[in-house]
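The excerpt is restricted to a subset of chains, each kept in its original location.
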Amino acid sequence: MNDDALKYAERLVPRSYIDLARQARRSYEQQIRQIIEHRKLPEQPLEEHIIEQWINEMAQMDSNNFEGNVGVGEREGRIYSSLVARRHSLLSHGIGRSGDINAVQPKAAGSSLLNKLTNELVLDAIHALGLRTITHAVVIPMATGMTMTLCLLTFKKQRPQSRYVLWSRIDQKSCFKSILTANLEPIVIEQIENNNYLQTDVDEFEKQIQKFNPHEICCIISTTSCFAPRAIDNVQQISNLCQTYSIPHLINNAYGLQSTKIIHEIEQAKRSNGRIDYIVQSTDKNFLVPVGGSIVLTYDAKLFDALSHAYPGRASITPTTDMFITLLSMGKKGLLDLVQKRKNLFNLFYEKLIQWAKDNDEYILSSKQFSPISIAISLKHLPNERVTELGSMLFTRRISGARVIKLGTKQTIDTYEFMNYGAHSSNIQCSYLTVAASIGMEESDTDIFMKKFDSIYQKLQRNENSDD
Amino acid sequence: MNDDALKYAERLVPRSYIDLARQARRSYEQQIRQIIEHRKLPEQPLEEHIIEQWINEMAQMDSNNFEGNVGVGEREGRIYSSLVARRHSLLSHGIGRSGDINAVQPKAAGSSLLNKLTNELVLDAIHALGLRTITHAVVIPMATGMTMTLCLLTFKKQRPQSRYVLWSRIDQKSCFKSILTANLEPIVIEQIENNNYLQTDVDEFEKQIQKFNPHEICCIISTTSCFAPRAIDNVQQISNLCQTYSIPHLINNAYGLQSTKIIHEIEQAKRSNGRIDYIVQSTDKNFLVPVGGSIVLTYDAKLFDALSHAYPGRASITPTTDMFITLLSMGKKGLLDLVQKRKNLFNLFYEKLIQWAKDNDEYILSSKQFSPISIAISLKHLPNERVTELGSMLFTRRISGARVIKLGTKQTIDTYEFMNYGAHSSNIQCSYLTVAASIGMEESDTDIFMKKFDSIYQKLQRNENSDD
């Protein structure tokens, strides 16, 4: 209803009542106007119905939703199923154009606006989280692994002579496979042990750089968020090496945005003039949306353009829409509260596990400081042949996400062989379990976990039958 | 997004694309403006997403959806469940105020607008259907039976000395019970048989009027839509009697809006200066919405006000919203097409049944002219003790709505006894089956019915076991 319509509505409902409604409407409209004008996350959450209506309005700006539109092309945004149409709020054209994932579409002004604006709001959220000097953020509708491949392909195009990727070992397949998919050759830099946790072998990095011609190195990949006992990579020193040797630096920050410690490390690396090209993170792990998107951050317009241009063709707008809804539903305050709550929960969980370890003569294998999300706890008193049962017993009791690492697991990926796969290191001392305090977790979750874990542990230790 | 917001959007998406979207938006806005301005159904359907968005906009005009609204009353439109909130598009305040079901609510400008506007659109639809001189239409959120009770109570208030309701027998309980619920006394006027169908006994009506003092008669109820072999009541002659003797006339037009014949009869009665006070019809049976509402029509502002004022307190807005959505989804054209399609289907169904009757030595008991929706077919060759099986066998084969009337059924309602209940007449000759060609039916439905009906009939006639 536009102003004229409301004018005529006054013939049906007294003007004074309509006036009040006008004011209420105006306050919503101003919030929306301000968000478009300043491209900043609002401090407070927007109500769901306002967000939904706004998306609907943008959808109506796309030509497939124009009244009387006639499509004589090969891609007209037609949707067969009304159920599918509703799931997508009638947004059908996706994002990007053939040349550029960030380009606007003439046929789809609404989708284009939604996409552009969301990237700006993501940037503002990133600033709020503490990466204050990032200049470009973009939601890519592919999960982190494939997005890292895209980053690697972009580097490779600019460094056609390069072949190798120096990679600080992290036992998560999709990171490693992103190198192989890009048809590059990983050089594995093993972690070194430091007082119960694993840390980046910076010297070995430098040795390898010197061994190869730096021009043959396509880039270095460091990883921040990871399972304990592996620590955050030493991002500062790696980025200094990258700066010194002019090698691109890709940070695999999969779920690192939820940790103030990790963000601090990246921010420090940048401030100390280290080189960071792209930082890739998951939308689902950091912002509690369904799997399907990632965010790439850069400090440099050219790098941003290079990546945008690298993407061939169109792409789904769904991960973008999910981020748009979620960020506005949180507001800046909601987002920061979530991060703070997670930090508190990590400390609490850590204390509970330390206490449990003391009580059971086990120990924590990870650094509280350098592993700010995941915690590893030894299982030295469990018979090694029954260690894997622990994981499955937890799972059937509806504890998901606990990972058991058993001494001596081997894994081959492509032609690469890893010893003690899962432990990020060939030389671990005993089997262990990892758990994480990740964003969105509740305190009651830790209570239930502790109770069920302890009960299964005691049972297995007594070598009892695992049946309930 | 208001104009300012779109202005700022031009910084993110080129102005020319936004301009196109503006135009598209404007054409929707103008449609809505025109509907509010002229209060006429649009010729063509509105798209569902436009209707939904419009309702959302109206919901935002209600105080429970104002940003920062603080409620310190006892009824603030709060909704506990978000699922419930969504089902109602956040409309929570209902319609009416304590004094009047048609009054606007200061707290709920949006609901009030939706209500007022819907009643106007219903009026326009009624005009389009052929009742061109109706001046007031109102959706009442109660089904026809209870709404008829409300009409009767309204008459009674104005005629405190009256006690009786003259009622042309129609064997549908809710119509009869609406009289009893109003604590009035029905005088049953039996139908008379006329060449295989039943028609109004107008003479008996006049006799009864003369027997009682007209002031003691609260009103006369005539019924249009009904199961064959009963015909449409002779609305013209009844309304002439009402005029002559100054007795209110209530037409039970439950599903009569879908029949051009019925509408024509009412229109003629009015044109020949007959008296018609209220015409009551179902929303679900005529407009394909869920059960829950009815429409009252009048030719007179005072009668309309009397009814509005009679309703004590608030009421649900749901039936109104359903009508709003449905009428706009149909457009005037869609509504008239549905009615025309039903008429054609009735003729087709009638022909099929006549042919079947010939083939099986049965006959049609109803007048094609005076029973324009329902058709009755004799079952004289079925063993009378197996007649009821026919109904249940049809039902378990997913034919719903076919009714079998068995000779000799008695029914007592309150203290009133009816012979051959269901047949509208104490003297029917044989058992029979009724079917209807009602709005929304498809031709394929008649095919499937004919096939299944014939197969069961043959089976029962052969006195076979009814099991499949």
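First chain written, first letter: the chains are A and B, and each begins at residue 1.
We adopt the following convention: contacts are C-beta pairs under 8 Å (C-beta built on N, C-alpha and C of every residue); 3 or more make two chains touch, one makes a residue touch a chain.
This one's a predicted model, so the numbers in the text were calculated from it and none came from an experiment.
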Checklist line | Overall number of sequence copies in the complex as this file defines it, 2 displayed | finding: 4
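In this text, only the chains that are shown with their structure count from here on.
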Item checked: Inter-centroid spacing, chain B versus chain A (mean Cα positions, whole Å) -> 56
Notebook entry, point to check: Mind pulling up the chain A residues that touch chain B in the complex?
Noted result: 1-2, 4-5, 8-9, 12-14, 16-18, 20-21, 24-25, 27-29, 31-33, 36-37, 47-50, 52-54, 56-63, 65-69, 82, 90, 104, 106, 109-110, 112-113, 116-117, 120
